[in-house]
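All protein chains but one are shown in place.
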Amino acid sequence: MSERKFRQVGTRPIRHDGLDKVTGRAQFGADYSLPGMLWGKVLRSPHAHARIRSIDVSKALALDGVHAVITGADFPAAAAGSEAGGEGGATDFHDLGANVMARGKALYHGHPVAAVAATSSRIAEEACKRIAVDWQVLPPVLSLDAALAKDAPILHDDMRTTGDEPLPKGPTNVASRREMGRGDLAAGFAAADVVIEREFRTPMVHQGYIEPHAVLARTGEDGRSVVFCCTQGPFMVRAYCAKVLGVGTDTIKVVPTEIGGGFGGKTTVYLEPLAILLSRKAGRPVKMVMTREEVFRATGPTSGTHVRVKMGAKRDGTLTAAEAVLVYEAGAFKGSPVNAGMMTVFAPYKLANVRIEGWDVVVNKPKVAAYRAPGAPMAALATETVMDELARALGMDPIDFRLVNAAHEGVQATYGPKYRAIGFVESLQAAKAHPHYRAPLGPNQGRGVAAGFWFNAGLSSSANVALNEDGSATVVTGCPDIGGSRASMALMAAEELGIPVEQVRPVVADTESIGYSDLTGGSRVTFATGMAVIEAARDVVNQLRARAAKTWDVELDAVAWQDGRAVATNGAEGKHEPLTLKQLAGRASATGGPITGRASLTARGAGPGFATHICDVEIDRETGAVKVLRYTAVQDAGRAVHPSYVEGQMQGGAVQGIGWALNEEYVFDAKGALENPGFLDYRIPVASDLPMIDTVIVEVPNPMHPYGVRGVGETPIVPPLAAVTNAVQRAAGVAVRELPISPPKLLALLDAAS
Amino acid sequence: MEQARYEAPSSLGRAIELLGQPGARVLAGGTDLLVQMRSGRAVPRVFVDVKRIPELARLELGRDELWLGAAVPAAAIVESAEVARLWPGLVEATDLIGSTQIQGRASVGGNLCNASPAADTTPALCAVGALCVMAGPNGERVVPVERFPTGPGATVLGPGELLVGFRIPRPPARASDAYLRFIPRTEMDIAVVGAGVAVALDASGRCTSARVALGAVAPTVVVVTEAAAALVGSRGEAAALAAAAEAASRAARPISDKRGTAEYRRRVAGVLARRAATAAFERARAHGATA
Partner (left out) sequence: MKLHVSTTVNGEPAEFLCSAEQSLLDVLREELHLTGTKEGCATGDCGACSVVLDGRLVCACLVLAPEAAGRTVETIEGVAKGAELHPLQQKFLEHAALQCGVCTPGFIVAAKALLERNPDPSEEEARYWLAGNLCRCTGYDKIIRAVLDTAAELRGVTR
């Protein structure tokens, strides 16, 4: 990849949607209203596992102000089939439909059983209370161990384990068992001088986005619906609602609102099909907004896990073999991110002998959804802890030990493909050279290092770049902006067109105004949607060159595009005055018509992102409290289009990981009801818990992207779990095998050690 | 569905009248009441907003005592340099109630009336010997603050009675207090354990009186007389502090819940009592130097 000199990419303009966001004008999911609007509320199962014998909605319907009531019976017979998603996951529409509204069985506390649309949310809530459900309560399965036990209650009578033999036979809670590997594991371990095997447990945790799910749906007399919702994927909402409701995708238009956080938790549907159905039945627009409690109880947290990792190394630091068994909770329906966990668990390292096994297990908890690098943080916790222990056993510096084994270009990844240019070594080296790594530590303080990897996705995106008569450009894409991506789209278009970024208007459009685009997620927007924007902008540039060629009456190849101007070249140098974009745009109608560039592509060659994090903690030996003193995140971004937003991803992901390590966990009671469905007792980090998060962006360009871009959004959450626990280990001298390492747990470990 | 009513009386008498009505609830800061309404735990039929009643809204330092109206928001207490100088521990405790936004509304009076075992100000109020002034249909009565909560969510208030405010005696010279709370994060959590300590010293620095109170380790605040006794006669040496800590741990009768185990709370009660006592001694000595 040639060293291109960028004029705009790499700068830090103010984001185009920023003004609306700092003044409160930006409209998020719950900020929309329509005349005649009704409010929708959901009746949710009070049982974690129960059969629905019957539902009587008559008293609800009789309540003044109620306009519609729906239950599972209002949905078409379960949609069939499934669709592969990105990153090793897939959506089963039968399960999705049942998750959105229970069919015959409630599988978690909070599972929707019915929904009501009424003239006020208070009336809708009251109506829900009047719906009578005849339950047959069943014993709930609330942990992996319980799900796997002999004679465990079975969630799905028809579930049979799929995957790689040996497979359990008969009714089971194991949705799948997969295995992958290569080489000779036994020989590998035999060749090792040190072998360490450890087991880890992590709890179910939630993405914790501050904006609850919200939707406003209106269905016309012709059966066509318009849906305003905060989502990571308007086309996904359209497709999923169509499947669940048994209607054509052409009957649903989805308008993505601004979105107040997603992190993967808004890559599926919960309220949207309900609002559409209610609006159809009531003949009026229906607005539904989740309460915070509903968000925690009944959306998609990520899996609690049980992971065992065994690694062997020689005295000189070379890893010889690695083995992992990952058992992940899927929640009420199959589909945990265990596959991604399997693929990422050893991905940063060179390993000839490796065996990885993964189990996808259902339990009576909400169905898990993607959470930023889904499946990877839990796996990395295990690997990076064992790596740290191996380093100590070998008397090696933890970064040096990783450098000996770090994957690089040409290495065959443990999950299959050969790495092209990657920046893991560079991130390790930058971490080692950082002043943080050399800073002295005081009593009860410790420093932890950990690495992380995420594949990043490509998938499909569309982009239009329209030139306006005044020489400004409108860039239209279909990927919601959850972290500042609009600014990056504008920068890339501005770079190609050669105009200032302030003259580019980036727009996130609805499903009728732009071609198909896969959702915002998988760290793919700057990479793949950006690729489409670049291609569309180049399409515009080619059209501009053609207009100049026509104006000058020369061949197309006699026109070059330089810094926003058409310049005569290739034999025609100096014969014509350059034409600026503004000039050409101003006379577009006269030279052939309006100029619009477009691209629709499936992006290949997403570059993996590697990171190395350093964390210093101080522990209070008398209370078990852990304080994060200093944190540095180093990551390979390939090419940072807007460095401030790359830094923001690194900082935000690191802090989510810190919360996961220290305090976050779902606490269920014996009956399967969540005891902490609120921000009071589901403890995400607050401002006073943290120091500044220093960031170092390393750039090893991705050879498969025109600018070298790699996705950056997910990798940052992968290292911090082990960075924190390795730091605690070194500060306290105790091994952390279970998250969160909350004060009572650390105190108990300290007690046991003394 | 019947609509609730909102009333904002400007006299104590009118408030007492309104509180006699069915489903009437006092509304001060609302930071507990509205949360309970959302969860369905409370269903007020009449909101009696007491913030316009002069006695409840007043914060006034008199010659012998501080009058702290029951509806004064925490932020007003925290901002008062005078109160912070004389009762730093009480102000510490008040400053720990929730966030800045919560403190803009939440009142110490409301905190006490909510009677959560984990209320931050209760141990601090006990330590400084606060008295609760209540008024109701049968007139006024006064009880020491440690007798006010009778169980989780329950107080000595009878039907139609409300808490008017606190009378907190001025501390003597060379006296001070401290309050510490243990929470898993640095802010925003309900106390897992709270410890309030007040000590008074003589001219030679020897402790002549002490109060130690613990929160979140029993259904109501625990006044640990043995811990106080361990401090009296000492100069805050390690042995005395350790004895006070041990007495505090012994006196704790905590439960295990999602915020902490009983074992853990007992342990940390001792640690916090010791640390709060250390701070109280240091402040009392400094007071003596400047008083």
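Think of it as A and B in the order they're written, each chain with its own count starting at 1.
Please note the rule applied: a residue touches a chain if its C-beta (ideal position, glycine included) is under 8 Å from a C-beta of that chain, and two chains touch if they have at least 3 such contacts.
It should be emphasised that the depicted structure is a prediction, and the values quoted were computed from it without experimental measurement.
Enquirer: Using the definition of touch stated at the top, determine which of A:V655, A:L674 or A:V698 touches the missing chain.
Expert: Of the listed residues, the one touching the omitted chain is A:V655.
Enquirer: For subunit B, which residues touch the unseen chain?
Expert: Interface residues of subunit B facing the absent chain: 3-6, 8, 27, 29-31, 34-35, 37-38, 44, 47, 49, 51, 73, 75, 98-102, 104-105, 186-188.
Enquirer: Of the residues in subunit A, which ones touch the absent chain?
Expert: On the side of subunit A, residues 12, 14-15, 17-19, 21-28, 30-31, 33, 207-212, 258-263, 289, 291-292, 482-484, 642, 644-645, 647-649, 651-652, 654-656, 678-680, 684-688, 690, 692-693 touch the unshown chain.
Note that in this section only the chains that are shown with their structure count from here on.
Enquirer: Averaged over CA atoms, how far is the centre of subunit A from the centre of subunit B? Could you give it in whole Å?
Expert: 44
Enquirer: Give the list of subunit B residues in touch with subunit A in this complex.
Expert: Checking each residue of subunit B against subunit A gives 1, 38, 182, 184-190, 192, 258-261, 264, 267-268, 271.
Enquirer: Which residues, counting only subunit A, touch subunit B once they are in their complex?
Expert: That would be residues 122-123, 126, 291, 622-625, 627, 662-663, 667, 675-676, 679-681, 683, 685-686, 688-689, 742-744, 747-748 of subunit A.
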